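Left out: one protein chain. Kept in place: all the others.
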């Protein structure tokens, strides 16, 4: 069994074969290897290319940007996704702009990796799912690891196949998930779709032999795994057949507000959409999904809904946190209401 | 004639009658009075309560937060909205969280004011409309000035009537607009609607004697003025009758994804929605508007669209900038395609 | 001459912190707490020595390693245990957890450096209101990496904010030794912004008490920012079990730099034993109460 964490670590080790790859982050030296251990082993194998840094997130992002400008392929580890707020200016006003604002001759191939998410009781400043801040930033690709395909390979491709910046979203609970094997997925028929000019595949999961879907679920990252569990239970316990669409690329989406083809295909069958995310509700990823769906199916969707955390800080207390963050039961309840 | 700029300045002067009000910002001393002159006269009248600061946006926001914690009512001027990226951490992880994360006993009554927007050739780092970054931040109220009602009064109420933080959006071209008088608006029938627990009114504009609306336009800030001009031309030149819904409060929206009542009322008549904004397309304000509309009118909207800037940095060159930012002609063209 | 510090009182305060933190570390693996924690063991003399000078009106900003500050500030042990357990009776009703505390004029937050300008702002507000209150900000050596800290030093200095920056330099940030994270000199950094800085390498609470006394006196006499750098040692892991330092070296440090062991000889043996017994009972009772306390009711 390979966990998502192991896969990411392997992906980094594979990437480090190329001497242009450098890693910058806080507490990334061995034996610690980063707060969530994703970077373990790198500083031992490549001491001169692993930069353990002061607690200076903005500076870190900027230094990596400079390295990227000069031909390296830096990877930045932000210890908690909550601190991505500190690199907002570097990301928005420098890193993602340089590719266009200088007339097209400048490239900033860097990857910022960071874990988002709660369910560990870390409280309001260490549990957030903040990628929504970056999904509408022009010039920035945002990818979210999932356990349906190798996130280490996705990370490796982000490092090498992209001449622009990539914000790579991980999730604390996803780390511990096993990469799903064909055996794990034997109940599913899986369709892969890669959007134009992307390298990250969208997975559409339907249960083998299921009748036409009554509902399309869409989710990414760790929520995709919860949605998959809900999908199974909806089928087996409630005879509600859903399709689940799991994108790995959250941004950019197609220009002109066009809906992702995999989602469009599923919706044209189900006519019902539920977008599920762990981040807070308003202007989350689901807002863009629903907006595009509304544009793509004028008058045609029977119902559309979002499941997300409420618009409030994430409490530290376990029962409060559990109530705040959407889980399998919430998906079941919402889906049942929708069909 | 009173301009929006004058109204804002008057609002600040009125607020300063209360000794709890302090202003912090860069270059806010007289005779300059801030880069856009909104703060003019204050440092002369109240020298001990106007803090002209180093170029330290994050620090500035934090200092204001501290003042607010201790009973003052600080107003922060961020010279260009583009630099709101630098205060993202203070806003997201401190200022907007304190009200909830400490159990409810702490209040941070501060107002951050800043001008957004392009059309002045200032280039990619001085022309953005970035409020979308903050519309989904729990605990933060976001208001946008417009010329339909006195923005100085809105600002004054934000300073005093709110025990939480307010992000107050201005717009560089809006500054020069006159506050619209009843005479200016004589062609319109205007309905006011104030959402629950808000003090900022939403205006619904319809042309006097117009037949049922074929389309609902919604826009805020300076774009609302362009939309109003388009609304007139659509009626008089193309016989397309629209209603225009102009919110002054962009966040929070009603909980649970509920649609604003004014918008819902208009859409139930028109069945067609066009959300117009100057910011870049993806996950802009319009995404949340469309998502909520899709939820509120399952299967019921004939068409929904967004008009926004493309997902790209704003070019400095005039023809390129003009092409990028939505204007009256773009609204006319889009509206005509939709009905 | 200021009165002699209350040695027994300081010992009690430090021992309360020690027992609290030991209880936390002990109970964490049993699942009685939830989330994370950063214990203050080894640094007790800083909180006790510095906060002894605080007036009721003064303001404290603390960081992730806040239990010791909170306790020395006068915070309730049961409420702190309860907060760490996520109980309704916690300092913040379970919303904040270990890193996010507020009670009276005490505030902590888990984002390093973010508190610096906020502390400066509170100090300026009190000054503007004509209040004699001063603000105090605890920072670790690691937090000195954050740019916001320097923006805050500059503004505090320009605007004469009555704030004391207390750097607890335990020579490590999570797992990063200070040599890998901090160039130049800490005191010079404050001085470069026009802020006077006193530096003290000690785990002796009496020395720290004296040093802090001078800082508070100066701060109240002539409001304006000051800095106190306390070189210290973190005895335990960064949070739970994540200590990558050499165990032998740590053992010798624990031997030499224990604030409790340093003060203990100054107290009569019997007095100390009685005091320790009292504190043990106090902490145990607080823990038991917190354990029995209800969880907050989650709204559906």
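Letters A, B and C mark the chains in the order given here, with residues in each chain numbered from 1 onward.
Criterion: a contact is a pair of C-beta atoms (placed from the backbone, for glycine too) under 8 Å apart; a residue touches a chain by one contact, two chains touch by 3 or more.
Please read all numbers here as calculations on a predicted model, not as lab measurements.
S.K.: By the document's own contact criterion, which visible chains does the hidden chain reach in the full complex?
M.R.: Contacts of the unshown chain, counting the full complex: A, B, C.
S.K.: Which residue, B:153, B:187 or B:322, contacts the hidden chain when the whole complex is considered?
M.R.: B:322
S.K.: In the complete assembly, which of C:23, C:109 or C:154 touches the absent chain?
M.R.: Missing-chain contact among the listed residues: C:154.
S.K.: Over the whole complex, note the residues of subunit A touching the chain we left out.
M.R.: 22, 48-49, 51, 53-54, 56, 58-72, 74, 89-90, 93-94, 98, 100-106
S.K.: By the contact criterion defined above, which parts of subunit B meet the unshown chain? Give residue numbers in ascending order.
M.R.: Touch with the absent chain occurs at residues 26-27, 29, 31-32, 35, 52-56, 58-59, 82-83, 120-126, 313, 315-320, 322-323.
S.K.: Mind listing the subunit C residues that contact the chain we can't see here?
M.R.: Residues 145-151, 153-154, 157-158, 180-185, 188-189, 191-195 of subunit C touch the chain absent from view.
Please note the rule applied: only the chains that are shown with their structure count from here on.
S.K.: Specify the chain with the shortest distance from its C-alpha centroid to the centroid of every protein C-alpha atom present.
M.R.: Of all chains shown, the one whose C-alpha centroid lies nearest the global centroid is A.
S.K.: In whole angstrom, how far does the Cα centroid of subunit A sit from the Cα centroid of subunit B?
M.R.: From the centre of subunit A to the centre of subunit B is 30 Å.
S.K.: Measuring from the mean C-alpha position of subunit B to the mean C-alpha position of subunit C, what distance in angstrom results?
M.R.: 42
S.K.: When the C-alpha atoms of subunit A and subunit C are each averaged to a single point, how far apart are the two points in Å?
M.R.: Those two chain centres are 37 Å apart.
S.K.: Using the touch rule from the top of the page, what residues of subunit A touch 2 or more other chains?
M.R.: Expected reply: 82-83, 123-125, 313, 315.
S.K.: Subunit C: which residues touch two or more other chains?
M.R.: Each of 90, 93, 95-96, 100, 109, 111, 147 in subunit C touches at least two other chains.
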